[in-house]
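Here's the structure we're looking at; comments come further down.
Shown here: the complex without one of its protein chains, the others still in place.
In order of appearance the chains are A, B and C, and numbering begins at 1 in each one.
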């Protein structure tokens, strides 16, 4: 008999599974090796479920047509991610306005095979006006006013985690991002990039710690969340992120030189994740200790 | 400043929080020390969400008016729990007929403050006929036929777990029962009986292992799930359960002597959980090793 | 390994297990409920013989144990012994939160009553629900599972006109309703529905057009007439009814030495 099939692929193969126009959900810690590969490949017209500066990079790199958005803060005192803000104000991207409870309801409706889930958060607000996919309706049992949230169905969900075995049994350190498991359950296909591949026996030592069972594909990318954090491995590289934010802010004000240089240096010139890490330098990576 | 308040009480105090007529949800592993205390106190007219032989005991002891029921197997080759079967056939208890997906939908509706949740499992079956609380309705987005499940709201949920700290941070070994967390989130009040109370520092070592944060009350009852299993501590006492099942079967056939003796010996004569354990005997308890 | 197997050496339960095992495909997720030893043997046999990527789901735990040399059927108490091979828990409060992925999931169901269109009843028997003549154990999770899983199998421990009835008093799962290949689609039920009904006498499938139960094969030594006599409704009868294939020597060897060394399937 044949033996059990490995789920391990590399980041190039993983992103080959994404096509222009697809819906891609991006969890946290941010799977940056995969995000950079999307930019490297120059994918277009994506609908993305993402937040913060990784969302900003995808928009700035021209990959995005629509954002399922509940929060697009810039960090570092910048209230709104610059490329997101500019593209939204100019009408260059469509925003599917929502909030966390509506987003999880939509993802859960998709995961549960339901045409909608009801939600109360957002009743009375402008959300159903600015997002006509959210229908105000009267519940069939008590006659209360609720929102009907339609399914949100990612074609592909991209996540970052601490470890996995070769068969896609994923375990996090310090918990997955709050929305990661919703995204995984709702998606047709889930790719998880991990710091480390471990033996199946290591997984079995604590099956309760398995946060995702049988992810479709595993990509081994140590330091793969850089410049973001990876719990248990390294903290956020704030200097790097601040450089990006400054470049994105300047681009939104009409000076795109620094942003072009950023993408060239970190996304387009490196051919693989290992090339990217060489670009960052091991001294800097090792400086991002946990405490 | 005062210090943090302990949540630890004993089983007598815990069951004092339950009143005749309340809705009580009972998880698995089965919190038998609390179940026995309910029988000892002679509570009446309860609505119970429970399965199997603990449900059978509560019915046989006269505590139950209504069962929220998805499965009432007897085990040991007996397809239906005897007291449940007889009481249902005679119309002495009301059955709120459901199934696992409907039950979790109802518990989740309660936990999420929603007047209903939609569910597809059960469409086309007799469930909405025999349980008129389940409304067949047309979804407001795609016009599909679904069931609207109303909230199921336990007044009190009773659970068994491996350990907790004094503040109600509960951790299981080998996972909680599949429905325990639904029951806990839906209930006004949750009491968890545990094998062991541990230090807060022990909980903090692995916060991901915390399955219930801040249970309202913790009852320390080693061997408290006996005659059922407690993962990581002891296996099921099948000989004891078989004795109960035989007594319950005989009672359903018109000979209640053995059942009366069972309740007298194990529920009514022992005044506390410790008395019960003395009745069982330490030799027998120590024989219920894990492997 | 027995070089030559003859039907006389086999129990009907072994034939049922081997038939089911062959119909299960690698990479499928196989969910086994309580007190179904034939199904459990079938799943384990398939896993060892041709299913290295199968996922076995027992009581809230998910495992892949293809590399275990022996796989004795445990006396499943609801205790830690059932989770010893677990890779994850399927029941971390999310039991029904991934039905989207259940096209890969297969399950198996028994019943107090089963009708010609594969609808089943675990609720009870009798005209008045409030005072049933026989109160059944309840639906467990079968309404939701049968709605969504890729396909499922009705597996009966005995074949009698009391179980295989013209009409269920209550339906706890909707198989093919009142018949028709589009019956499930019309109701919006995405799963593939019941594929076979397997009993100690025979295997039955469902007519492609009207989804009425049809004799598919009889186990060695059983005649179609004997099956019909034990069935409470008129079975569709093909012109030729083949005999259910018996296990190959290799299947039987694995079944008897690695899956069921204690011979539970020969003592049912």
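Here is the rule we go by: a residue touches a chain if its C-beta (ideal position, glycine included) is under 8 Å from a C-beta of that chain, and two chains touch if they have at least 3 such contacts.
Since this is a predicted model, take the numbers as computed values, not measurements.
Q: For the chain that's not shown, point to the residue among B:210, B:238 or B:272 touching it.
A: Of all options in B:210, B:238 or B:272, contact with the hidden chain holds for B:210.
Q: Out of B:111, B:163, B:267 or B:280, which residue would touch the omitted chain in the full complex?
A: Among B:111, B:163, B:267 or B:280, only B:111 touches the chain that is not shown.
Q: Can you say which of A:11, A:97, A:165 or A:216 touches the chain missing from this structure?
A: A:97
Q: Using the document's contact rule, name the residues of chain A that touch the chain not shown here.
A: 28-29, 69-75, 77, 79-81, 84-85, 88-91, 97-102, 104, 119-127, 129-130, 144-145, 173-179, 181-182, 228-232, 234-236, 238, 290-291
Q: List every residue of chain B that touches the chain not included in the displayed model.
A: 1-5, 108, 110-113, 165, 167, 169, 181, 185-186, 200, 203-204, 207-208, 210, 213-214
By definition in this document, only the chains that are shown with their structure count from here on.
Q: Which chains sit in contact with both members of the pair chain A and chain C?
A: Correct list: B.
Q: Please identify the chain with the largest separation between its CA centroid and the CA centroid of chain B.
A: A
Q: Between chain A and chain B, what is the gap in Å from one C-alpha centre to the other?
A: 39
Q: Quick check: how many Å separate the C-alpha centres of chain B and chain C?
A: 29
Q: In chain B, what residues contact two or more other chains?
A: 119-120, 144, 174-175, in rising order.
Q: What are the residue numbers in chain C that touch two or more other chains?
A: Chain C, residues with two or more chain partners: 61, 83, 89, 92, 96, 148.
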